[in-house]
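My questions all concern the structure below.
Removed from the display is one protein chain of the complex; every other protein chain stays in position.
Labels A, B and C are assigned to the chains in the order they are written; within every chain, residues are numbered from 1.
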Amino acid sequence: MNAVIQILSGLTIGCIYGLVALGFSMIFRAMGLVNFAQGDIMMLGGFLGYTALSIAPELPFVFILVIAMIATGLFGFVIERVAYRPALKRNADQIYLVLLTLGIGIVLANAARLFWGANPVVYKIPLTFDIVHVGGYPLPRVYFYIVGFMTLTIIALNLLFTKTWTGLALRAVSQDPTTSRLMGIDPGRSSSVAFVIASMLGAAAGVLYAPLFYVSFDMGAVGLKAFAAAIIGSLGSVFGAVVGGLIVGLAETIGGQIIGTEFQDSIAFAVMIAVLLLRPQGLFAQNRRVA
Amino acid sequence: MTNTILATEKLTRSFGGLVAVDDVTFAVERGSIHGLIGPNGAGKTTAFNLISGLIAPSSGRVLFDGRDITSLPAHARVATGICRTFQTPQLFEDMTALETVMTGCHVKGRIGIAGGMFKFAAKSREEAAIESKSMGLLAEIGLADHADVQARNLSYGQRRSLEIARALAAEPSVILFDEVTAGLNPVETDFIANLIRRLRDTGRTIVLVEHDMRFVMGLSDRVTVLNFGRLLAEGTPAEILSNEQVIEAYLGRPKEKVRG
Amino acid sequence: MSSSTATSAAVPTGSTSLSLQRSRRTDWLVFLVVMATFALVPPLLGGFALYIATIVAIFAIAALGLQIMVGLAGQLSLGHAAFLGVGAYTSVLLQKLYGVPFLAAVAIATLASALVGLLMGQLVRLSGIYFKIATFGFGIIVYQLLSNWSSVTGGHTGLIGIPPIRILGTVFRDRLSMFIIAMIYLAVTYALLLRLTHGRAGRAFRALGQNEAAAQSIGIPAASYKMAVIAIGCGAAGLAGTLLPHVYNFLNPEEFTWLQSLVLLIIITVGGLGSLPGAIVGAVVLVVVPEYLRAFQEYKMLAYGVLLIVSMIFMPRGIAGIVQGLVTRIRGRHAPAETPS
Partner (left out) sequence: MLRNLSRLGALALSLALAGQASAQTLKIGIVGPLSGPSAVYGTETLEGARFALEAAQASGALGSYKIELIPDDSAGNPGRAAQATARMIASDDVLMVIGGSTSAETQAMIEVTRPAEVFQFSPLAQATNLTQQGNKWFARLSQTADAFAGNAAIWAIERHKAKSVYMLVRNDNYGQSLAEAFGREIEAKGIKVAGRVAYEPAAKDFKPILSTMGQANPDFVAILGLYTDTGLIVKQMGELGIKVPTYANTSPAIPQFIEIAGPASDGAYGALYYFAGSIDTAAGKKFVADWNAKFKRDPSQYEGMGYDTMLVLVEAVKKASAAGKVTRESIRDAFFKIADLPVASGNVSILPNGDVKRPLPFVQLKDGKLKLDFLLDK
């Protein structure tokens, strides 16, 4: 019982990391930008879902998820337009961009603290406490939502990248910005699209995380571990982000058991450094993006 | 072959399936101006990157003054005496022209990190020497009155000159110029041509990768032609200009095959 | 190889740039003004001003090192507070457990922080984004070690009973002597780093930060200079850290969190990336100003974030850049006025 439950809870949390890592990866792919505010975007999604729920307490969870995703997506669009795009246009140095994203993260977290308060909030819906017994194992029902959403996301992203013009454009821009501009692809548009999708995925992670635990203004730190996940699975790789998330989730639950739970926060980064020592580009590096 | 300063032996480099430089062997004579030409995508810049150490070859060797430098990293090759410029000038945008050239003196300096903090007389002697040498170089390329202008505020031609001055500051015996006249007007081009001749006359060896045929043929002592990564021809400008294969390579190919 | 330069023939050598020398003189003038301000203002105000100036000096020392590392050489560190922690704990533990004299403990602790920084640099021989995330992870790991290695560091409880500073048998524990010691630390660090930027190594760092490929093309060994600048940045943080426990009289891992790393980054950004006096002004702004906005404490972090964004968007060269701009404009206005008179 012990091991199975541990592995399942590790994998579910891994899915949450994976969703945030996906957003991180997409933005990096499209804009070459490391968005340190991604964890705070997740927090924002969690709180927006909470607000939606307090306005309409009867709404099914799936609707809450969608509302939070749309609202956060819009928010992401605005941030990209107002803050990042001008800096990228100015051809600002990487350091400026990273500091800018850090600043946006601080503002989001502390604005949320002033708006929603310093105390954690809980989704007051049955799902938060629902247990399903599968094969004798008691599992929170939200596990199935998380795994289901993850699966849908992977399928949807795959279709997006292989079947739609927008997706193909996104891939082209990430591989060769100059040529794709010559081919009539607007890199600005792709970065908007990437940002909106990443924000929506972050919001989904926040809303799905809420019934498992709670939402608090300082939970952006969870998102930071997702960065480690994205890097373990190679920056920019969709598959890698998901697997990286699962690896971090599992390593935390199992590793926490072995070396002591008081070091749980370090595990994600220790694994990341170890992976980078062996494979400097992460586990699923694609050689085509060398330069 | 004692008069050879720089040579490649069966130099090969492939990217994925594409062989950018394929079994290229050529030699550069000491104190000469050597042109390296070829149609677009012939592998000239890759060859340059291999010689300057920016990328490592898949196989083959690079020899400098008879010594195998294939495994030396880029920065160490500068100390041995090879320095390069880039197709688009790569400058330190926030530095003034003077600071840029002083930075170019790096390999000739002695004062390190600890010395920079704790040495006084030796440091100020070295700094004075570096500064006066750099001012001299700026004067030579006609930027003396722009010494205090930041690199980002210089015109394109000035940026090019500044990059050359920075390369010269390392006192290389071989200088690799990558498309040094690209984007320059005829006056600036002439200025560069004269500068290159003067450099040769003071004992430097020059290797030019060039598009501008008139420029390279008028200047070079010898010319090597690459096509599709392979060595196509080598000889004096006159020999090259009358070489059937070269003419075919430049004119006889359909335009679609030209890659960027 | 011939060593005769191409320049020797035609060019009048021996010429110097007046403005380069002027800019170096200005740097030292600013140094004098900054240090004189520190030497005069807090003692005149006395009491709490001395205390807060000591804390400003600690942050300023760490920020100076970070400025060289980030602002000059472009090696962003997202876990820099950890190195303050390494310095603080090493120095205190050496004094407390082994009775090592203060100055020796400070020297060893500074060296230890630099070495831990080198270890980080070697472990994560990475470039760009990988290095940044790794520094962040490294910061978390150091923090967790400090918090959980209870038998040595006192864990989350921290350490009390910090031995007083003792130099050559004299004990310094009052505010004024703490302040003076901090000022000496600051002046020495500032002067040494300023000298460093005025030379060959400083130019190499700047070259590395502005264009790595170009820096390599002129013979600057990028990897070794990166390691060197990481050691300098981490060593300065460690040096700053050695003072902290003596000022607070306790040592607690909460002083070395991710938040403090952020504060250090905000300091150098607001002050002006790449500017040494900027790092000090940034430390003054971030330490002193909140004290006078006590009623708005709740909004402090929000204000920090806004400050960071605003600096990035509207004043990428920070306060130092603004001051420089003003000075240039004033000089420009005065110059023509001087000629007729």
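Rule of thumb we're sticking to: a residue touches a chain if its C-beta (ideal position, glycine included) is under 8 Å from a C-beta of that chain, and two chains touch if they have at least 3 such contacts.
As the structure is a prediction and not an experimental result, all values here were calculated from the model.
Novice: Which chains here would be touched by the one that got left out?
Specialist: A, C
Novice: Hey, which of C:Thr26, C:Thr157 or C:Ser224 is the one touching the hidden chain?
Specialist: C:Thr157
Novice: Can you work out which residue in A:Ala56, A:Val82, A:Ile131 or A:Leu152 touches the chain that's missing from view?
Specialist: Considering the complete complex, A:Ile131 is the one touching the chain left out.
Novice: Considering the whole complex, which of A:Leu74, A:Ala118 or A:Val134 touches the chain not shown?
Specialist: In the full complex, the listed residue that touches the missing chain is A:Ala118.
Novice: Looking at C:Gln75, C:Thr153, C:Thr189 or C:Asn252, which residue reaches the missing chain?
Specialist: C:Asn252
Novice: With respect to the chain omitted from the figure, which of C:Gln21, C:Thr37 or C:Thr328 is a touching residue?
Specialist: C:Thr37
Novice: Where does chain C touch the missing chain, residue by residue?
Specialist: With respect to the unshown chain, the touching residues of chain C are 33-34, 37, 41, 44-45, 47-49, 51-52, 55, 144, 147-148, 155-158, 160, 244, 248-250, 252, 254-255, 281, 284, 288, 291-292, 294, 297-298, 300-301, 323.
Novice: Which residues does chain A use to touch the chain missing from this display?
Specialist: 1-2, 5-6, 9-10, 13, 113, 118-122, 124, 128-129, 131, 138-140, 212-214, 216, 218, 221-222, 252-254, 256-257, 260-265
Going forward, only the chains that are shown with their structure count from here on.
Novice: Just to be sure I understand: the centre of a chain is the mean of its C-alpha atoms, right? Then which chain's centre is nearest the mean of all of them?
Specialist: Taking the mean of all protein C-alpha atoms as reference, the closest chain is C.
Novice: Which chain has its C-alpha centre farthest away from the C-alpha centre of chain A?
Specialist: Greatest centre separation from chain A goes to chain B.
Novice: Distance from the CA centroid of chain A to that of chain B, rounded to the nearest Å?
Specialist: Centre separation, chain A to chain B: 46 Å.
Novice: How far is the middle of chain A from the middle of chain C, if each middle is the mean of its Cα atoms, in Å?
Specialist: For chain A versus chain C, the centre distance works out to 33 Å.
Novice: Scan chain B for residues touching two or more other chains and write them down.
Specialist: none
Novice: For chain A, which residues are shared contacts with two or more other chains?
Specialist: none
Novice: Quick one: in the complex, what on chain B touches chain C?
Specialist: Residue list for chain B touching chain C: 52, 54, 65, 73-79, 81, 83-84, 86, 90-96, 98-99, 102-107, 109, 111-113, 115-118, 123, 126-128, 130-133, 135-137, 139-140, 144, 147-148, 166-171, 173, 198-199, 202-204.
Novice: Any idea which chain C residues touch chain B in the complex?
Specialist: So the residues of chain C touching chain B come out as 1-7, 9-17, 19-20, 192-193, 195-196, 198-204, 206-207, 210-211, 213-222, 228, 232, 274.
Novice: Which residues of chain C touch chain A in the complex?
Specialist: Per the touch definition, chain C meets chain A at residues 70, 74, 76, 123-126, 128-130, 132-134, 136-138, 140-141, 144, 147-148, 258, 262, 265, 269, 273, 298-299, 301-302, 304-309, 312-313, 316.
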